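Notes for the one structure printed next.
Left out: one protein chain. Kept in place: all the others.
Right, chain A next:
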C-alpha cells in the first residue's frame, strides 16, 4: 500500500479516469483521486485540466483533503485565474474558523495563490489575522504580508500592512517577532530606500530578547537584521556583542555564522585595548573550527567565509593551522579552499609544517589540486622570507619527480621567487634548463624564457636555448612570443657580439611576419630603441625591476570591509559585493563597517581616523593588471596586457624610419585597450635618469599618457529645464533633459500635475527631426497623476525614426497627450547625446580622413574660460564619447586630435589646441557635413564647462 500506485496509468487516459474519480460520491475515492493528482504534479506532469474538479473537493471538513486541494491550488491557480476565484469564499470562511490551525492554513494558502484578483479579497482576512489572538496565526500572517508584497507592493502600502508588520516587532511572542523581521527584511530588499527596519536601541533590545527564545531559523533572521544596525558607540556595540556571543554555541551552523557576522562587524567599533576585545577574539576561533567538522557543503561555505575572516583578522585563527590540513577524501572544492587558507595563515612559526603538508599534496592524484599545491609552495616562499630556501629545495625535489604538470607549475612559481629574491637562487637554473623540453604549457614556457632572458649572462648556452624556441615562433601563444622577444633583446644587450643575428631574426619575426598588434608594437619599440640609442635601450630594458610584493591575491581592503558585512551570504561565497551579481542589482545598498567611535572618555586611537577604511595594517595589494611599467616591458606573464604603452614621440625618426612617414605626427597617443582604468605613471626607477635630451623629453611626454579607456560614466547630463509651463498646458508642467548612458539615449521627463483634476492616459509623439529621434517605448505613467503629484519618467529614445532636417538642426517638436488635451512644445537637444561610444578612429584613418575632407569644411571656434589642462579635457570629453586619437606637443602647446561619430554615421574630426596657462582653447572641426560643426562646438562648450 504505497503511493507508487498513484503513478500507474490506465489505457483509457489518466486525466479522464481521474476526472471521474474526483467527481465520485465516495469521500475515500475522492481523496485517493486528489492524491493521484498531487503525485502527478510532483513529477512535473500537467494536471491543470482537472482544476474545476479538484476545486470542487475543497469544501470539506477533512483536513487532509483540504490541504491536498490547497497544494493543488497553489500550483495551478495562476494558470486558471477565473476558476481560482471560485475558491475565495472557502478561504474567507476558513479565516473565521475557530481552529487556529485552519485559520492559519487559509491565510497562508491564500497568499500563495499568485492571482491579482484574489489579492483584493485577501486584504480583509489578512488584516484580521495580523491581529489574531493566536500567535500561530499572527506569525503566519506576517509572512503572508511579504507574499502579498511580492504580488502587489502598492496594495500592501495602501492598506497599511507595513505599519502593522512593524508593530509586530514588539509582539510578545518571539516567533511572531522573528517572522515579522524576516518579512520586513525581504520586503526591504526590494525597497532599498524605504526605512522599513527602523532600528533604534529600543527595538534592538526587543530583538535581542526574542533572539534567546525563538527557533533557530528565527535567530538567523534576527541576527542578520542586527548586523545591519549601527550602534551609536562602543558601549552599545559591546553590550550587543555580549548578548550575541551565546549563539556561537548553537548547533545550527547558519546561526553560528550569522552571529560571527554581527560580532565581526561590531568588533570594528571596539577599542583594541579593551579586555573584552581580546576575549571576543578568543571566543570566535572555536566555533569557526567546529564549522569545519560539518558536512562538506557546509564546510565549503564556512571556508569561503573563513577566507575573508583570516584576511581581516588573521589573529583569530593563527593557531589553528592544522584544522585546515587536507584529508585525502575531502571533496575537491573543500581541498582547494583549505589550501588557500593554509597559505594565508602561513607564518614563520608554522611554515615547516605547512611545507611538509604541501609537499605531500603535490603527490596526490587530482591534477588541479596538485597544481595548486605546487603554486602554494611558491606563495609560501614569497610570503615567508625565511622559508624561501626550503621552498626552493622542495620545488627542486618536485621537479625531480619529472611529473609533467608538476614540473611546469614549479617553474612558473620559481620565476616568481626570482622576482622576489633576485640574485639568490640562480644556482638552480641549470636544473630548470634540463626540463626545457618537457614544457608544453604557454605559462611555463613563458616563465622559462623569462628566466633565461633575465639571467642570460649566467647561462652559457642561453642563445642556443632561445634559438631553439625561435624555430616554432609562429606556433607559440602570444604570451610566449612576447616573452621570447623580450628575452632575446635582453640577451642581445648582455652579449651583443654573438647574438646580433638572433635579435634581428626575432625583431623581423615580430614586426613583419606577425599580425598581432601587441607583438608588433613591442617589436618596433625595441627595434627603435636599439637602433637609436643602445645605451638608453640597455637602461630601459635591463632596468632594475621592482620586487613583487608579498601577497598577490588579497582582496582589496575596502572590498574586504564590505564583504565582512556580508558574511554568511552568497556575496561571501563569491567574494563579490551583491551589487556585482544580484539579479538586476536592484536595491543593493553598499554596506561598510562602522567606524570605531569611542565613547566620551576614551582617547582617540590612531585607528579611529579613516571611517570604514581598515585601520593600521594595510597590506600591499598588487594591481592585477596595468602593473608597473618596468613589468610591462619585461614581463607579460599575466593575461596578455596588450601592447606596451610606450611610444617614442620625440625620437627623431630621420635615422631609421621603421614606421614610415606620416605616422610620427600621431605618436604619443593613449594606450589602446589597456584594461585597467587608470594607467599609472611608472615609478622613477623605471625611467632612466641619464637619458639623452631628445630621449628624455620624449619619454616624459610619453608618460603623460591620458587616462585610459574605461571611464564608464555616461555623458554629461544637463539639469532639467522646464519645457512646457503649466499655464500653457492646462496645468500639466513638463520639464526634462536628455541623457545618454551606455549607448542608449533617453529623455528624462518630470511631469507635474498643477491642475485640480486627475490626469491619466498619457502619450507622447515626436515630429520628424534631423537625426530620426523617436520614442523607443510608449510613455508609461503607471498610476493616474493626482493633483500636485509629480512623476519622473525616463523615456528611452531610438534614432530609428523618420528623418527630416529641422531648423535649427537639433530642434525637436514634441506632442504630449493626456485625458485633458494634446499639447505641443519644442526643445533643443544637445548634440552629444548622439555621439556613439565607438567613435574612436584609428590614427591612420584619422590622418587620411583629415586630409581627405576639403579645407572649406573646416570651422574654427574659440572655447573661452576653460581652466582645464589637456589631460582633464581629454578624459572629460571621453566621458561624452569624444575620443582623443592622438596628442602632440608643438611649441609648448598641446594639440589634441579627436574624433567622434554621430548616430547617423557622420564622423567629426577635431583638433583642439591648448596653451598651458591660457584658458582659451582653439577648436578646429572638420566634417563632411559642415552644418553640424556649430552644434558640435556647442556640445564641446557644454561638456567642458559643466
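Here is the rule we use: a residue touches a chain if its C-beta (ideal position, glycine included) is under 8 Å from a C-beta of that chain, and two chains touch if they have at least 3 such contacts; residues count from 1.
Note that in this section contacts and distances are computed from a predicted model.
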Tell me the UniProt protein name of the chain this structure doesn't show, selecting from "SERTA domain-containing protein", "Tubulin--tyrosine ligase-like protein 9", "LSM complex subunit LSM3" or "MHD domain-containing protein". "MHD domain-containing protein"
Of the residues A:322, A:424, A:805 or A:864, I need the one that contacts the missing chain. A:322
Which of A:20, A:49, A:274 or A:332 touches the chain that is not shown? A:332
Residue among A:236, A:357 or A:562 that touches the chain left out of view: A:357
Cross-chain touch to the chain not pictured, restricted to A:287, A:523, A:557 or A:594, is A:287
Just name the one of A:106, A:207 or A:220 that touches the chain not displayed here. A:220
Pick from A:122, A:226, A:256 or A:816: which residue touches the chain that isn't shown? A:256
On chain A, where is the contact patch with the chain that was removed from view? 1-4, 6-7, 27-28, 31, 35, 38-39, 42-44, 62-65, 67-68, 71, 75, 78, 99-101, 104, 108, 111-112, 114, 134-136, 140, 143-144, 146-147, 150, 173, 175, 179, 182, 186, 189, 213, 215-217, 220, 224, 246, 249-254, 256-258, 286-287, 289-290, 293, 295-298, 300-302, 320, 322-323, 325, 327-329, 331-333, 353, 356-357, 360, 363-365, 401, 403, 568-571, 573-574, 578, 581-583
